[in-house]
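Shown next, in structure tokens, is the structure this report addresses.
Only one protein chain is missing from this complex, and each of the others stays in its spot.
In this document, chain identifiers A and B correspond to the written order of the chains, with residue numbering beginning at 1 in each.
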Amino acid sequence: MYKYTEFDKAFLLQRNSQFRAQVQRRINGQLTEEEFKPLRLMNGLYLQLHAYMLRVAIPYGTLNSAQMRQLAYIAQTWDKGYGHFTTRQNIQYNWPKLSDVPDILDTLAEVNLHAIQTSGNTIRNVTADHFAGAAADEICDPRPYAELIRQWSTDHPEFQFLGRKFKIAINGAIQDRAVIRAHDIGLQIIQKEHKLGFKVIVGGGLGRTPMIGKTIRKFLPESDLLPYIEAILSVFNQSGRRDNKYKARIKITVHEKGIEDIRTLVEDRFHRIRPTYKGLDQNILESIKMQFPPPQFVKADSTHFEQTYETDPIFRSWVDINTSEHKADNYVIVSISLKGHGQTPGDATTKQMQVMAQVAEDYGHNELRISHEQNVILPHVHKSNLPQIYKALRNHGLATANIGLISDIIACPGMDYCALATARSIPIAQDIAGRFKALKIEHEIGPLKLKISGCINACGHHHVGHIGILGLERAGKEYYQITIGGDATSTAAIGERVGPGFSAEEIVDAVERLIYAYLDMRKEPEETFLRTYQRVGLAPFKTALYPKTALAA
Amino acid sequence: MPVIVTDSGFQSDDWVGDYCKPCDPGSNPQALDLSSDIDPDTVLLHSNLQMIRVNIHNFADGRGFTIARQLRLRGFKGRLRARGNLISDQYTMARRSGFDEIEITDELAKRQTESEWLFRSKWKENDYQSLLRG
Partner (left out) sequence: MSAHFAPRIVTANHLLQGGVIYLADNDMWVDDIREAEILTDEADAQLRLLFAEQQPDTVVGAYLAKVTVTEHGPEPQHFRDQLRRTGPSHYAHPSDKRFENV
């Protein structure tokens, strides 16, 4: 894992002292709220419905046990004993006081964590594949590049006051687990004639106008990374729209000007900027790479694991569902579900964070990851340790075997916390998970991504859910629209709206109708919901969802 | 009277010449006054040019920083000034992007005092860009 240099430490200390002073100036009246807001936002501090909210970056989703313990400590000391892991590889604390935030930031700095650029109209914290460094299908670990981009974008003087937020994601495996096509810039590591480089995708995004990103450069050599993304940002900063907040993202710039024009502008800028990078960045990249070595894999006897797997069906089901293939022999990747049926997707208590930290320390080479699906990952686990891990997790409500199933729901905070929300999302997630648990058909349904957002901003990724739910308001009441057929992977697609929305009371029944329709229509158990939709299209699902209207028509 | 913010604090304006705005393509002015929606690639860098001033009406409008950087990359070596309602926290960004100084109103200087600007004047310290670029 990346260790902070003296430079990183000094930077962070200075930054925190600046923020402390900014808070003081706000309180003294030297800064107006209008001036203070962008400053607090670029340090991750929002004002929500009930309180401030502090969004802390988990750099490219990677944590060690000490860092996880510190997150737990903060939840305990300055919050209400829990935190919320988000689709952006952040943790959000929902109850800090403004006057405590400088202390919280100093506490984070002790373990090389921060909240810089987790919000605001700037380059946000870079996200990456949560299986990075572990996945069997990996071409190259994306994290060193993500760290390089973190350093480059941190306090970048040109890009702290962009027209709108800017999100970069990077994936280094065959499968896209970082949703790179729904980001302002998506980077896919590729290999061409033994040379590493990137396919650069630009102009993806969700929100009010969802768009799948377009390829701007088919192959960008590794060493051109910073000047090239700097060129993209330079073009965006200058020519992105600033007259309308809803048209200010780069996806709109790309859409309005066309990808060819944008490419020409970017390439021109790139040639001007390129000579300013003479190799220092590459030296730093090399030293970062050295800090992401594979763990010291061990050899161990897994007889106990095999026996438990044979004899304990509940354990077996957890192993089958919550582990993924690792590059090393006899290793697996464990996904810890933060989606116990009826619980709040992504929330973890202080105790749970401590338990996960301990398990990682005892059995997981001290490493943890946060996935954009709001779960926690143990990236390197020898099979022989699975029974003990399972036991430790189960005692703390962390052993739900539902990864990738219908109850593994992504849900944004919605109206329970968010000042922008038009409806609640968490209780809907709780109801749906509870319903399918009661129906006992979750495993029969198989892989299904259900994603819920509490407003059009789409923080819950509903557009790319196999089933997406969007919470809106009509006549003073919450109601929910359903989209189907979205896809967040390399074959990214935006879901299609099925029809009119449902009230909070109707929405769970509606999802159930959709699911039974799918079970009826699928050719074989292996045909997933998404495949079935792709084969039969929207119409039969529509009929299932609106039986009365269909009869009338 | 405007206040000019530099690395050593507040100063009075020592630029006495006029700014050319809008400028005839044929003229060869000493100083240009630009708005923040200008495309920096279209600015004619005349041989006489000594001063470029970029007007930033709203501190949240960050285009000025890219304009400064691009003008520098295009080879402008004269005086580069940002003028407008910037906040002291932006001083470092302005300097790192290529501006030499910031012109603010008297009124703003009263609320955001010299010490606040000086707090941000050591812009060469803790700069990731200088670590990576070069």
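The working rule: contacts are C-beta pairs under 8 Å (C-beta built on N, C-alpha and C of every residue); 3 or more make two chains touch, one makes a residue touch a chain.
Here the structure is a predicted model, which is why all the values come from computation and not from measurement.
J.: In the full assembly, spell out which visible chains the left-out chain is touching.
T.: Contacts of the unshown chain, counting the full complex: A.
J.: Please pick, from A:Q18, A:Q430 or A:S453, the residue that touches the omitted chain in the full complex.
T.: A:Q430
J.: Considering the whole complex, which of A:H341, A:R497 or A:R531 touches the chain not shown?
T.: Checking each option in A:H341, A:R497 or A:R531, the one touching the absent chain turns out to be A:H341.
J.: Touching the absent chain in the whole complex: find that residue among A:Y52, A:F219 or A:F292.
T.: Answering carefully, the residue with contact to the hidden chain is A:Y52.
J.: Going by the touch rule given at the top, which residues of subunit A touch the chain that is not shown?
T.: The list for subunit A reads 26-27, 29, 32-33, 47-52, 81-82, 94-99, 340-344, 347, 349, 351-352, 396-397, 415-417, 421, 424, 426-427, 430, 433-434, 476-478.
Simple rule for what comes next: only the chains that are shown with their structure count from here on.
J.: What's the distance between the Cα centroids of subunit A and subunit B, rounded to whole Å?
T.: The mean C-alpha positions of subunit A and subunit B differ by 38 Å.
J.: So in the complex, which bits of subunit B are touching subunit A?
T.: 39-41, 59-63, 65-67, 69-70, 73-74, 87, 89-90, 92-97, 111-113, 116, 119-120, 125-129, 131-134
J.: Which stretch or stretches of subunit A touch subunit B in the complex?
T.: 7, 10-11, 14-15, 18, 21-22, 25, 30-31, 35, 38-39, 121, 148, 151-152, 154-163, 226, 234, 237-239, 242, 268-269, 272-273, 276-278, 280-281, 284
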